[in-house]
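Got a structure for you, questions after.
Missing here: one protein chain of the complex. Every other protein chain is in place.
As written, the chains take the letters A, B and C, and residue 1 is the first residue of each chain.
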Amino acid sequence: MTTHGYRLPSGGRIDRTRTIAFEFNGRRLSGHPGDTLASALMANGVDIIGRSFKYRRPRGLYGAGVEDPNSMVAVRDAYGYEPALRAGQVRLGDGMQAWSVRGWPSAVFDVGGGVQLVSGLLNAGFYYKTFKWPSWSWFEPWIRRATGFGCPQAVDENRKVHHRHATYDVLIVGGGPAGLATARSLIGSGLRVFLAEDQPQLGGSLNWEAALIDGQSGSAWAASMARTLAEDSHTTILTSTTVTGAYENDHFVLVQSFWDDRGVHTECLWKLRAHHVVLATGMIERPLLFPDNDRPGIMLSGTVRRMINEFGVAPARRMAIYTNNDSGYLTALAAYRAGMAIAAVVDTRSAEAAMHATLSKEMGIPCLFDAQIQATAGYRRLATITVRQVSAVTKIACDGLAVSGGFSPCVHLAGHRGSKPVYDPTCGAFVPGDVPERWHVVGGVKATLDLSATFADAGAVAHTIRAGRGGLGSAHSPRVDVLSLGTGAIPTQPSVGSSSRMWVDFQNDVKASDIELAAREGYVAIEHLKRYTTLGMGTDQGRTSNVVGLSLLAALTNRTLSEVGTTTFRPPYTAIRLGTIANARRGDLFKPRRLFPTHGVHENRSAVFEDFGWERPDWYRSNANEREAAVALEMAAVRNHVGVFDASSLGKIEVTGPDAAKFLSRFYVSNLMTLKPERVRYSVMLKEDGVIFDDGVVSCLSDNHFLASPTSGNAEAVAAWFERWRQTEWPTMQVAISPVTANWTSIALAGPLARALLARLQPDFDISNDAFPHMQIREGTVGGVSARVARISFTGELQFEVSVQARYASSLLSTVLTAEGDLEPRPVGLEAWLRLRLEKGYLHVGSDTNGRTTPLDIGMGGIVAKRQDDFIGKRSLKLAFATSSEREQLVGLRALDGSLEVGGRILSRGHTQVPCPTEGYVTSACFSPSVGESIGLALIQRGHTRDGEVVKVFCGGTPISCRISNPIFYDPTNQRLQA
Amino acid sequence: MKLQLQSSLGVDLDAAPNEAGGLPNGMALRERADVGCVFLNAAVNAAEVIEGGNEALGVQLPARPGSISRGPRCSAIWLTPRAWLVQCPVDDELELASRVNAAFADKRLHAALFTDYLYWLELCGEGAEAILQQGGFVSLERDGLAVGHAKRTLVGNIPAVIIHERKFEWLVGIERSRTKYFVGWLNSVRDAPAG
Amino acid sequence: MKIRQYSLRALALCALQGHRDWPPAWRTPQPKSSYDVVIVGGGGHGLATAFYLAKHHGVTRIALLEKGWIGGGNTGRNTTNVRSDYLFPESAAIYDLALRLYEDLARELNFNIMLSQRGWLTLIHNQHQMELAAHKLNWLKCNGVDGEIIDRAVVRGMLPHFNMGRDARNPVLGAFLQRRGGTIRHDAVAWGYARAADRLGVDIIQNCEVVGFEKSADKITSVHTTHGRIHCERVGMAVAGQSTALAAMAGFRLPLTTHTLQAMVSEPIRPVLNHVVISPATGVYVNQTQKGELVMGGMLDLYQSYAQRGNFPTIEKVLSAVVEMFPSFGQLRLMRHWGGAVDIVPDSSPILGPTPVRNLFINCGWGTGGFKAIPAGGLMLAHSLATGSTHPMAQPFGLDRFRSNRLVDEGAAAGIAH
Partner (left out) sequence: MILIRCPYCGELRTEDELTYGGEANIARPAETVSDEAWTDYLFMRTNPKGIHQEQWCCSAGCGQWFKVVRDTVSHRILDVWKFEEVSQAAEEVA
C-alpha cells in the first residue's frame, strides 16, 4: 500500500509537491509542508518517540495534539530552541532538528529501561516510605538526575514576541463546526467578533471526520465558512491561536503563533476582553484501560482518523480497533477507505448497541462484540492483542490499535473561572456546570455529538447574543448529512487482566494498581489521589488520564463519578513559553531606567552610576580611578573649596491654595503654619503608626505657595500620600498638590567657595550672607533662565541648591563644572555626599531609621511636645511602646579600636562574643577624614541616656570597642554652613 | 550669561525609529520639542476657577473627562476633576503661567511650569494604534479612545498622556526621565505582525 | 498482615504481596461527642499541633476538624521553601526551631518529607544590598543562625544559567546564602503529621466544617460542625486564610487582611537549578522541584482576595523577572499557576497564643511564611492548648502586641519578602 514508510499515496491536507528535510535524533528524514512533527515521524516509520517518566517504557505517538502524554521532544527550528514540546503540536519546518528527551543512550535503546525490573518497588508514594535512612540527601541527587524532559540551552533566540491588547463584543473559542456556525450567524449583527482556533486551519474535527454539510465535505464547508467570515469587517479570525486562560471580568489570555516553512518565527500574546464568550472547544477522546495498553502502536482512535485524513499517513500496516462507542467504527471506515488492512473491531458492547457495525461488516471488517482485550504483546511496537469474549480467547496479529473510550469535553476555560464541571451520566462525561454570565456553551463541549444539534444550538446562541446587544442579522442553519458519532460512552471498568500492567497516566506511569493502592491507603480525596500518585500532573495535564483515573477511583470507593468530582482546572490550558509571557522584557526593557537630564554630562565625567530608582552617579572616575580615593577627593573638595552634586531626583511637590500651610502641617512633625515666604524648614513625616516615613525641607515660595522636597526614593509616594489624604480625609481643605519633580534639575554647590561659584552664574538677586542666609530660598534668574535657589545644607558646608528647568540642566552643570580660576569645582557622587552628611550627623531616612523608628528616637521629642494640634502619627507616639525604655535611639559612635561597619551589632552589656543578645546596630559608618576617626550612627537601646559609654560592636570577626557620642561629629556649632 | 537650551529629547535620535525608516507601512514618529506645557491645579472645585482660568488663558477649561478645548494660543486638556494640562508654544509657557498666577493671587488656581516634565512623541500612520496597544489596552471601550480626546494610561508599563489628535495621529507624553526607555520600547514593538 | 512501619524492607515485603497489605495512612473516624481538645484546621499547623499535643503532652482525646481534605489549604498550595535567616531574635528563634525540627522530621514521623537542603540564595544587586547582607549576617551570627555572603564568582558557579552579562538589568554582586535552607515536599508534611498523629490516637475528621461555637461566659463549651455538636475543654485554631471568619464566629477580631499569593510551575526539565534563588530587586524567587519543574513566585497581589486563583498581571511580572534573571528559562513553558489565600498581619509576624476567648488559642498570621514554620507553629499551639499558657518563644507574638504597638516588624527591618 505504501512505497515510502507509512505515507499513504494520496489524501491529507499536506502539500505533496514540496518536500522538507528534518532530523530526528540525528537521522535525516523528510516530510511535507502541512505535516506536524508527529505525522512526519509516523510517515517515516518512527515508532518510539520517547520514554515514560518513571519506568522508562518505550512510548510512541498516542494523541495528535495537546492531549498526547507521550511524544515529548526537544526541537530546534530556524528561530529558536524548545526543550519540551509534544510532537503533535510542532509544525514541521525545513531544517528542523528534533530529539527524544528521555532515554539513554537513545529512546529506542534506553539503559534506564532496566528500572522496570524493580517496578514492583516503585509504586505510588514509594518514596514517602523509603529513603529516610540515613538521609534523603543521600538519594535525592540520584533521583533528581533521572527526572525531567529536555534542558534549556544557551542558544540565540530569533523568535520575536509581541503582546497585543484588544476589546471585542464576542469571543468565540474554537473554530470547529460549533464556533464557525456561531460566528456565521453573528455576521451582520454589528458586533465585533473574535474567533480563535488553535489549529492552523479552521474546521476542527470536520477536517478529519466524514461529514456532508450543505452538500459539501466538512472541510470544504469549513473552508467556505472561513472565506465568508474573512470578508466580514466585524469578524477577526485567528488560527494557530490558543485561548490559554480565562480570568475574572472576562479577560482572556491567548497565544498566537506565526510560522513559516522554517518554524515558528513570531508569537503574539493577546490580552483580550470580551463581553460575550462562546465556548466551542469540543472534546478530546479518552482511552480504555487494559493490560499493557501503553505499547507503541496503540493510540487514540480519533488520532488514527486524523493521521489518515489530515496528513495522509497510515498509523499502522494492520490496524485493530478497540472501542466502547461508535466512533471506533468511523476509524475502521477511514482506515478501510485509505486502503489499510483492518484486523478487527473489538467492541466492549453487544452487537445491538453498535449502530455502525453493519457498515463495517459490509466491508468485510471482522467485529468482535462483548469483547475485551486481556493482553498485548510486542516490546518496541505492538505485535498482537489477545481478546477475550465470553466463549473464546482470540489472539490477533496487528501492529496498530486504535482505542476509544468515549469523549471528554474541553471544559477547562469554564473551570478557570470557578465553574465546577458536572457529570452527565447520559453521555458519560463532565460538562460545564454553571458558567459565568454571558458565557454560552455550544457543541461538543456540552457533549453534543450530533452536528445538526450543534448547528441549531449555535444559531440559538447567536440569537441570544444579538438580542442582548441589540444587534441585527439572522441565523444561518447549515443542512447536515453526516455519519453521527452515535451516543456517548460511559467509562467502563476493566474486568480482565492485572491492574499493575494497566497504564492510566502514560507520562507519569500511574497504573491502575497505583490508584488501587492510594484508595487502600486512604488517599481518596481526589486531590490526595492526584498528589499521591501524580495522576494527571504531567505536561499533558491528564487530558487522557483524568476521567479514566476518576472512574477507577469511583468504582474502588463505591462512589459515583459525580461524588468523586474532578480536580481544579487551572490555567493555562496549554503551556505557554515563559519567553512569550516575558515579552522580551530584558535588560533595560525589564524595568525603565530613569535618567537625569544631565546624564550625558555625568558620562563625560566618567561617573559610575548606581540605580537608586534613578541612575545616579555614585562616584567619578574623573576624580580618581579607585572608589575610595575618588570619594576622599570628592569629600575634600567640598570641605576645602567647592563640590558639585546633582540632586535632580530630589522630590519637588508644589502645594498651593488658601489651606496649603495648614494642610502641610498635618503631615510634618514641625509646625509649618509659621513658615514665612522665602523661608525653609526641615522636618520629618510619619505614618499613622508613628514611624518615620520621610524627611526633607519645606520651602515657602510665597503666600499659599509651598514647595515640599521629599527624598528621591519617596518623591512619588509622598505626592500620592498627600493626594490621598486631601481627597479622602480632608476634602474641604482648599489645597492643590502638583508633583513637578522631573520638570526641574537641581544642582547643589557645596563648600567654602560655593557662593563664589554661584556668583559666576550671575543670579539676579543678592546672594551675600546677610541678604540670603541659611535656610532660605529665592526665585529669580540664574544664568539668564528662571531658577529657584535654596540655601540649605546636607554637608555641613555653605551650600546652594540651584534648580532650573530640565532643558537647561546640561548647560548649567557643564558651566559650573568648568568654572575657571581658582574655584576647582569637582563633581561629587552620592557616596561622598552621604559620608559628608554622616560627619555632620544628619539623618538619612531608610538608613538611620527602620520600620519602627519614631521622631522621639531621633531626638525630635522636643518638637513633638511643642505641637498643640494634631498631625499624622501623633497619637501613636503616646502608645506604651513608643515611650517605653526599650526604645532604640539614634546616637553617634566613635571606634576606639578597629573600624565600624554598617550593620554592626551592639552587644548587650557584659557580652564580648557572639551569639549573644544585642541592643542595637550601626546604621551608617565610614572613616571620617575630617574627624580622623572611624565614626558611625547607631540605633541603640536607651541611647540618649548613654553618652560616653563604651560598647562592644560586632562587625564580623572580633567585636570592637566604641564610645557612644553626640551624632554631630563635624562643626557642631554650625559655623561653616552659616558662613 | 545665558544657559543654553538643549533638545528636550535626552536620547540618541539615531537609535530611534524615525521618518527615514524603521517603522512599518508609512508610519512616522517624531519628537515634539515645540510643545510647551503648563500644569493647572485648583485648590477648590473646578467650577469656582473655570471663569478666571478662561480669562487668563483665552480658552474654556474643559469640564468633561477626557475632553480637550482648543483656543487661539493654547489648548486645555482635562486631567482630573480639578486639574488641566495646558499645551502652548514652548516660548509662551512662562507668560501663560504668570497670567494665571497673577489672576489667582490666593492660589485657588495654580499654574506650574511643566514643559520639561513631559516629553512628547507624535506617532502617525494606520498602524499607530496597534503599536500603542502592544503596551496596553489604550481603551477598554468597544470604540476605543475617540478622536479629539485624551487620557492618562499605562503604555509599555509606564504612565503616559495619550492624545488622539486626529485619525491615525497620536500624541504621547511621557515623563522625561523615561524617554530613553520608551524609545527603546517603541523600537522593540514596531515590527508586530498584522492581525 | 498489616504493615505499619515504613521502610525499604517493608516496601519489598509488600511488593511481593502486590502491595495489598498497606493499611490506610490514617483512619476515617466519626466524631465523638466530646474531646479534651478540638483543633480546627487540617493544614500543616493544625496537624503538627495535634501530633505534638499527643506526643509531648500526652493529651489523648483530640479531634482535628478539617472542612475539606487535609493539607488542602496553603500547605498544599505553597512553593515549599524553608529557611530561617530572619533578623529579629524573636523571629529567628521560631523559624530556626522549625527548621531544626524539619531536619529530623522524616525520622520522627517515619515518613519521608524529602527535605532538600540545597541552599537559599538571596541575591545582592548593589552596594546598599551588600551592606544589608552584612548587617543580616552580623545579626544572624548574634542569633546563632547560619549564613554566609558569597561573591559574584561563586554565584556564577552555583547558577550556570544566570544572567551575569553586562546587559542584566539587576547586576549581581554576590548573594546571601543559607545552606540549611531549601525545599520540602509539602504534601508529605501534612500526610506525615496526619499519619503520625493518627497513630497516637488523634481523630482526624475530614469534610467536617465548623459552623459555630457555643459559649458560656468567655469560654467555648462546644463546637458546632456539619457533623454535629462536639463538646470540648479547649479549642485550637490554625486556619490560615479563614482566620477572620472563625474569629468572628468566636466573637473577636483579628488585625488581618487576606491576600492571594500566587505561584507558578513550569513543565519538568532536567536539573538546571540546584538552589532556591530570590532576588530582592524583584521579589521573585525560583527553585526546581525534585521532579524537575521550576516553581516560581513573587509578591502578594496587593488587594484583599479570597479567590485562591492566579491572576495574569502578577504572573507576567514574575515570569519577566525570572527570564531576565535566567534568559534560557524563556524556552520553558508555564504549565500551571495557582493562588493561595494568606493572612497578612501589619508587622508580617504571626499571631500566637491566647485570645479574648479564654480557652481558645490561635496560630495565624504567618503571611507568606507559614509553611516554613509548621513544626514550630504546631509546637507553640500545642503548648498553649496543653498548659493554658504561652510558650516563651511565642510570647513576643501575642495578639496583645497590637494594643501597645510593640510589633516585630521583620519586613520593615530588612526590606525583604518573607
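Here is the rule we go by: a residue touches a chain if its C-beta (ideal position, glycine included) is under 8 Å from a C-beta of that chain, and two chains touch if they have at least 3 such contacts.
Predicted, not measured: the structure shown is a model, and the values here were computed from it.
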In the full complex, displayed partners of the excluded chain: A, B, C
Listed residues C:Gly18, C:Pro171 or C:Pro255, member touching the removed chain: C:Pro255
Contact with the hidden chain (one of B:Gln4, B:Asn54, B:Thr153 or B:Asn187): B:Thr153
Contacting the left-out chain in the complete assembly, out of C:Gln262, C:Asn311, C:Asn359 or C:Ser384: C:Asn311
Contacting the left-out chain in the complete assembly, out of A:Glu729, A:Asp764 or A:Asp897: A:Glu729
Touch residues of chain C, complete complex, unshown partner: 242, 244-245, 253-258, 302-307, 311-313, 346, 402-405
Touch list for chain B against the chain that is not drawn: 65-66, 79-81, 136-137, 139-141, 151-154, 159
Touch residues of chain A, complete complex, unshown partner: 247-249, 251, 273, 418, 688-689, 720, 723-724, 727-729, 731, 870, 874-876, 878-880
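Heads up, the rule we're going with is that only the chains that are shown with their structure count from here on.
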Intercentroid distance (Cα basis), chain B paired with chain A, Å: 32
In the complex with chain C, residue positions of chain A that touch it: 53, 80-84, 120-121, 123, 126-133, 136-137, 140, 143-145, 147-155, 157, 245, 247-248, 251, 253, 271, 416, 418, 500, 513, 517, 520-523, 525, 527-528, 531-532, 534, 538-539, 541, 568, 570-572, 575-579, 581-583, 585-588, 590-591, 610-612, 618, 689-691, 850-852, 876, 879-882, 884, 901-905, 907, 914-918, 921, 954-956
Residue numbers on chain C that touch chain A, as the complex places them: 6-8, 10-12, 15-16, 18-20, 22-28, 68-69, 71-72, 76, 89, 106-107, 110-112, 114-117, 126-128, 131-132, 134-139, 141-144, 161, 167-170, 187-188, 191-192, 206, 266-272, 290-292, 307, 309-312, 315-316, 319-324, 327-338, 346, 403-407, 409, 411-413
Chain A-facing residues of chain B, complex: 1-8, 10, 39, 41-44, 82-83, 94, 106-110, 112-117, 130, 133-142, 144, 157-158, 175-182, 184-185, 188-189, 191-193, 195
